[in-house]
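One chain of protein is taken out of this complex; the other chains stay put.
And then subunit A:
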């Protein structure tokens, strides 16, 4: 099996597959809103604005060979959420899937949590590959047999059938959020999970739907005094008592649930000091954290703000240990990015399996990888032009100003409608899933 090591320079990323329609006319419902591998990497789930979930399953060509080619094919698809209308508040509730999180596998079935703005659902995805045959009172097509004509008894037996994958909603966790849910995170205790909206974080038990505990509440008594909102939250990967939440002001708070029932007082506050002379109208907006992710080893966390990715050591609150510029050339375009609302785009970020490389998206269907050890970064593009089977992706370069070299693209030519907000990295191997507006690209490490 391919190790997840190797920096962004050792790895040669090749096109593997692309899912979705080719046409440029994108229906709103087809906009991909979340991408997530399960814990083994065998399954890859996507959610879209139309409330649908599509799950792909990895099929490995030749299991005996190391570094073998694998393909992801459709495994299951279902409608997770429907649009709703809250009559009491005159509020339209979008069916868009904000987040999908997989539960660790406990038995043959797979479970995932999917959420829209207001309701979280637990889905069970199970396989059926046999069915009972030889009923005494029913024909094979389901018609009932007249019991009077039955002269002998037989025991029905299970016979193989074509694989059927069924998705069924097992729990619906509703009515616990006044504001819009931005995150869900499953606890390492395998029993609870948290859900976070703009102002509150709730703790749930996976089995109990009529009750949840509020663990963070930053709603001010007077809404006029509102200065910041919660933007993302996540449980620590190993410490079941620890979670973090990020804010629109660029701070991250780490909370310990052992300290008190309501974790309004943080245990740690991570904030990078800002030079007040550099402050501008845009400072707070671009410092808003759009995603926070713990490293797999639980020692670090990564945050994404508008222009950069920062890695924090959980033992040091004063400043991040690493900062990577995603698209610094946009700093001189903030005025137009504010006017077209792009400045409010929420980019996500992710770690590779051994925490040596981090990845995040950008505009023009570009995405960026930062190799922490080798201190190198690369810009790649998800495009139909580079979609020949096993085609190696060529690094891209944006020219910020001055003379544009051949093969470089100038900042003014970037397409700001082509945003890569959601990316995911296979938990062990160098396989990545990158979502453009309505297409899902899968790239793999070049097989030797």
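The criterion applied here is as follows: contacts are C-beta pairs under 8 Å (C-beta built on N, C-alpha and C of every residue); 3 or more make two chains touch, one makes a residue touch a chain; residues count from 1.
Criterion: contacts and distances are computed from a predicted model.
Trainee: I notice the complex is incomplete. Of the names "Ataxin-7-like protein 3", "60S ribosome subunit biogenesis protein NIP7 homolog", "Excitatory amino acid transporter" or "cAMP-regulated phosphoprotein 19", which is the UniProt protein name for the chain that's not shown?
Mentor: "cAMP-regulated phosphoprotein 19"
Trainee: If the hidden chain were put back, which of A:69, A:124, A:331 or A:376 would touch it?
Mentor: A:331
Trainee: Check the options A:136, A:280 or A:417 and report the residue that touches the missing chain.
Mentor: Reading the full complex, the residue touching the unseen chain is A:280.
Trainee: Residue-wise, where is subunit A in contact with the chain that is not depicted?
Mentor: The list for subunit A reads 19-21, 29-30, 32, 46, 48, 50, 52, 54, 74, 77, 79, 82-83, 85, 87, 89-94, 117, 179-180, 198-199, 223-229, 248-249, 278, 280-285, 288, 331-335, 338-339, 438, 440.
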